[in-house]
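Complex shown without one protein chain; remaining protein chains in place.
Read from first to last, the chains carry the letters A and B; within each, the first residue is number 1.
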Amino acid sequence: MQFFFEVLIAGLLSGVMYALVALGFVLIFKASGVFNFAQGAMVFFAALTTVGLKEEFGLSLWAAIPITMVVMVLLGIATERIVLRPLVNQHDITLFMATIGLTFFIEGFAQLVWGSTVRKLDLPIQDVPIEFVMERTGMLISQFDVIAAIICAILVAALAILFNKTKVGRALRAVADDHQAALSVGIPLQHVWAIVWAVAGFVALVAGLLWGARNGVQFALIFVALKALPVLILGGFTSVPGAIVGGLIIGASEKLAEVYIGPYVGGGIEGWFPYVLALVFLLIRPEGLFGEKIIRRI
Amino acid sequence: MSDRKIGDVILKAENISLSFGGVKALTDISLDVREHEIRAIIGPNGAGKSSMLNVINGVYTPQEGTITYRGEQRKDMNTYAAAASGIARTFQNIALFSGMSVLDNIMTGRNLKIKSSFVEQALWIGRARREEMENRKVVEEIIDFLQLQHVRKTPVARLPYGIKKRVELARALAAEPNMLLLDEPMAGMNVEEKQDMCRFVLDTNDQFGTTIVLIEHDMGVVMDISDRVAVLDYGKKIGDGTPDEVRNNPEVIKAYLGAH
Partner (left out) sequence: MIYRESGQYKTSYINDSQIFPIKQDRYAVLAFIAFAFLAVPFIATPYFFSAILIPFLIFSLAALGLNILTGYAGQISLGTAAFMAVGAFAAYNFMLRVPGMPILLAFILGGVCASMVGILFGLPSLRIRGFYLAASTLATQFFVVWCLTKVPWFTNYSSSGVITAQEVKILGFHFNTPEEKYLLVLAIVCVMALLAKNMVRSTVGRSWMAVRDMDVAAEVIGFRIMRTKLTAFAVSSFYCGVAGALFAYCYVGTVEPEAYNLDLSFRILFMVIIGGLGSILGSFLGAGFIVLLPIVLSYIVHVTGLPNSVTSNVELMVFGALIIFFLIVEPHGLARLWQVAKEKLRLWPFPH
């Protein structure tokens, strides 16, 4: 039983990290209806840029992070301007495919600049079990995971405030509801989109740092980011709480499945389990846990 | 008008109620349609006219009520059964297949007449080829009838609004329907285009004996061409009868003039 909880908690905590990636998707989807497949590549690019600045230019981590942040914001704005603005009002599949193109471009660009080797990213957080939990219950809970969860919680709270309490947030929600209407009451649509892409770039940076520290900064990060897709299907594409809950469910269930079902079928089911889970879920509740039900009219 | 014979009731909707979430679109509406007649449904915006058409051909499923079409009573129509039993329609916001040519769009209207399987079609042999040609012939007749010859091979996305409406009518006619549901066929047209469309609707009714259910805003048109008119307001039926009866119905006058 204790083992079960250990797996469950490890799963939930890694779910937090999925949620972090999914958050970037939700932000952009809410504001512009674009499913940004490149969010994973942005995570990878952010992590690689931070490490690159640190190693190649000998900057300290605290200098590298702000510079990367500027780079990410610029990347976000450039994407909005070069890729998405010319595609406004196109079919959502077209936009989706454009972001696949963007993914490849960012992947190539990141590796062209920083090389393709796997790099190690050291954050000043130790990946060791928390002692007092171990003493009290005997469970191994990583300090790193817990801090990641806290960072994630702060980020979500900050985004909630941004969305609900500020003028920018109000504009964001208006744009999310109806582009035309928002435009007609004088909300500068393109500014808002630029802000959203910049924020998504920032979220990608946070996710990239945490994931990079955990798994090493490498190409495979992009595949980790793909897991955000089932997370979003569970949580609904437009819901921030949905992204969190979906992330937790996916994280916990894939770890549990790997540990309890894996041995019977040869292991490695982590790779596809979240997708199949999401697929089954889609058949039952296509709008996700927190998504709005879509009524199609003609 | 010619001496066409209006037959018995072929479609009967009884006590239809439809709501979306908490919003009531239709409340306890009963409506019948006789064979070969032109039946209009009018009413202010949001009165539930389009919803009524959508119930008749099964796009929406009403919570209450039944639909009887040619003696067969159903709790709800489904779109396939409606199409298969000869109900065709056009849409308020043109619903053409924008990536296809006019010819292909109209050909899709013939799909229920196709018996060959996709394997036969892939091999382009025997029945598949013959069917394609037979249907093409019917479609060409409709193209002539609606005067669409000059745009036959044009992608529909490039056509002007009025022609698109006509292509949509052509697609519906290609199915050789018994009953045609027209959702605002003349909306947004200029006088000339309206006259053309009126003529096509009357000709269709006249030449093929097609029963027509029509939603229209232009009162002049409606009163001129319809045999009977039903009036909806806020999802309820407030009047029904010949154009003259409806014109003199106090409820209808109230709804239209806004007098209290």
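Assume a contact is a pair of C-beta atoms (placed from the backbone, for glycine too) under 8 Å apart; a residue touches a chain by one contact, two chains touch by 3 or more.
Please read all numbers here as calculations on a predicted model, not as lab measurements.
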item	value
Residue in contact with the excluded chain [from B:12, B:136 or B:217]	B:136
Omitted-chain contact residue, chosen from B:59, B:102, B:159 or B:179	B:59
Option touching the unshown chain, where A:5, A:57 or A:109 are the choices	A:109
Contact set of subunit A toward the excluded chain (per top definition)	35, 82-83, 86-87, 90, 92-94, 96-98, 100-109, 111-112, 115-116, 226, 229-230, 233, 265-269, 271-272, 275-276, 278-279, 282-283, 286, 296, 298
Touch residues of subunit B, complete complex, unshown partner	57, 59, 79-80, 82-84, 88-89, 91, 95-100, 104, 107-112, 114, 116, 118, 121-124, 128-129, 131-133, 136-137, 140, 171, 175
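Methods note: only the chains that are shown with their structure count from here on.
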item	value
Inter-chain centre distance, subunit A versus subunit B - centres from mean C-alpha coordinates, in Å	48
